[in-house]
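To start, the structure under review is shown below, and the notes come after it.
Missing here: one protein chain of the complex. Every other protein chain is in place.
Chain IDs A and B follow the sequence of writing; residue 1 opens each chain.
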Amino acid sequence: MFRLPVERLDELFAMVSAAQTLYIPADGKDSRAHYTKWEEGIKLSNALNTVRSAKDFFFPQTTNLCDFNKKDKEIEIIDNRTESEDFVVFGVRACDTRSFTILDKVFLVDPVDSYYATRREHGTVVTLACTEPEETCFCGVFGIDAASPEGDAACWIADGYLYITANTEKGEKFISLVSSLLEESSDEAVEAQKKATAEIMSRLPFNDIDTSYFRKNTLLEIFNSDHWKKLSEACIGCGTCTFVCPTCQCYDIKDYDTGCGIKRYRTWDSCMYSDFTKTAGGNPRTSQVERFRQRFMHKLVYFPDNNNEEFGCVGCGRCISRCPISMNIVKVIKTFGEVQ
Amino acid sequence: MQVNENKEFRPLIVAFCCNWCSYAGADLAGTNRMNYPADVKIIRVPCSCRVNPMFILRAFQRGADGVIMCGCHPGDCHYTSGNYFARRRMTLLFSMLDFLGIEKERTRVEWVSAAEGAKFAATMNEFVETVTKLGENKRLEDLRCKKQ
Partner (left out) sequence: MQEAVINRAKELLADGTVNRVAGWKTGEFSFDTTPAVFTSAEELDADFVYNDFCAPNLSKYLVKESRKEGKLLVFLKPCDTYSFNQLVKEHRILRENVYVIGVECTGKVDAETVKLKGIKGITSMESDGENVTIHTLYGNKVLPKSETLGTKCATCKSKKHVAYDELIGNDGEVDEESKRFEVVEKLEAMTPDERYEFWRGELSRCIRCNACRNVCPACTCESCVFDNPDSGIAQKAAADSFEENMFHIIRAFHVTGRCTDCGECTRVCPQNIPLHLLNRKYIKDINKFYGDFQAGADTISKAPLNDYTFGDCEPSIVYSRGGNE
C-alpha cells in the first residue's frame, strides 16, 4: 500500500495526465458530478457518484462504426477507427467497477466486440472507496464491497491521505507512473475506514432486500406473474433508467445519411421505447407492460441464467433517484419477494 | 487545376418560396435579367405555411449559412390565410433561435409578390451580403454533414 497527502492530489493528476488522458468526476455548472477530462484547475468532486455511469468510457452513447461512400457504382467502406490512446479513469466507485465485469460478459464473449475490446485494453480503471453511501445504494445485495472496490488500482481517502494499491498489472503500471509522489505505508487507516463504512452499509434501507425469489422460481412463473401489470402501470416509457444504468447494454445500429455519405453508428437503445427491437415483422413487445417486464426480466432472470447466477444489476441506485415516477428495480424485487 | 487556398467565403443560402407569389417573383427577376447571387438555392413550397420549423433547422443542418422564407404579402395568400399562420410560427421560431444564441441575422422572412422581381433580387442581394459578413454557420451546424 502506498499513500500521498490529499493536498498533493493535483500533482498526481498532473503527472498522470502528462502521460495519458485522465478523467475524474468533477462538479459541473449544474453542481452535480460528471466525468471530466482533467486539466489544471479541475477538482475531484465530493459527490458519491456521477449522474451518468462510467460505462460511457467503454460503451459510449454513440459509436461511429464505419462510413460508406458511393463512387459511381462502387460502395466504398471506410473503417474510421483511429488507434485509441491509453486513458485513465480515476475515482470510479465499486458499483460502476463491477458493471465493467458485467459488460465484459456481453461484449467480450465470442464474437468479441472489437470496439469495446479496444477501449477496455486502453483504459485503466482507478477506483475510489465509498465512505458516505446514499440511501439509494444497495451494491451489497450483489456482493459488492463499496469499501474495497475492484479495478486496476484501488484508492481510499482517509485521514488526509490518499491510499492506493494495485490489483492488476495495469494498476501496477499506473502506480509506477506516479511512484515518485508516493510513499510506502501501512494500511491501518484504510482498515479503519473499511470498518466504519461497513457499519453505515449495514444501516442502508435496501441493504437486506432479498433477490432469491428470482433464482428459486421458474422463468415462466415470473414472466407470467400478475405483478408486472401493476408495477408498470405508471411507467411513462422514457429511457432514463436504461441510460443512467451502468449495466444496460442494449444498442441499436442506424445509418445516418449525411448528404455526402452514410455514417453507420451504434447508439444506446432502451427496452422502454416503442421501437425497441423493431423488425420488418413489427415489434415483439407491443405494450408498456411487456417492455417494462423485459428490463427487469433481463437483469434479474435472463442474465443470471446465462452467466453463472450473476445478476445484471450492481445496485448503484441511479434508477431509483432518477425515475420520473419513482418506479425502480428495488420495488420490483420487493414486490416479488413479498409474495413468496 | 489550381486550388486557391484563400478563396473568398461564399455562403449557402436556402430560400423557401411559395409557389404563387415569391417563386413567380423569383422567376420575374430572372426573366428581367436582374442579378442576384447564385448562392441562393430556391426550394419551392405550395405555400409559406408549408414551411415546417423543422425545414429551417434541416437546411442549417445540411450546410446552409442562412435561410430565408418568402411568401405572398399578408392578405394575398392563395389559400387565404396560410401566410398569417406562417408569420406567427416563424416569429416564434426565430425568437427561439435568438434565445439559444444563434445569430438572428441568419434567418429572415420577406413577403414578395409575383410582380416584385426587383424586390426579390434586392432582398437576396442584401441577405447574401449580411450572411457573408457573418461568415460560416457554426452554431447550428451538424459536423457529421460536413464535406470532407
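Annotations
Everything below uses one rule, namely that a contact is a pair of C-beta atoms (placed from the backbone, for glycine too) under 8 Å apart; a residue touches a chain by one contact, two chains touch by 3 or more.
Predicted model, so just to flag it, every value in this text is computed and none were measured.
Every shown chain that the unseen chain touches in the whole complex is listed here: A, B.
In the complete complex, the residue from B:21, B:112 or B:140 that touches the missing chain is B:140.
Hidden from this view is one chain, which touches chain A at 28-32, 34, 48, 51-52, 61-62, 132-135, 200, 203-206, 233-234, 236-240, 242-244, 252, 254, 256-257, 265, 267-270, 273-275, 320-322, 324-328, 330-331, 334. Interface with the hidden chain, as seen from chain B, comprises residues 53-54, 57-58, 60-61, 74-75, 81, 84-85, 87-105, 108-109, 139-144.
Note that only the chains that are shown with their structure count from here on.
Distance between chain A and chain B, defined via averaged C-alpha coordinates, is recorded as 46 Å. Remark: chain A residues 256, 258-260, 263 touch chain B in the complex.
Those residues of chain B that touch chain A in the shared complex are 62-63, 142, 144-145, 147-148.
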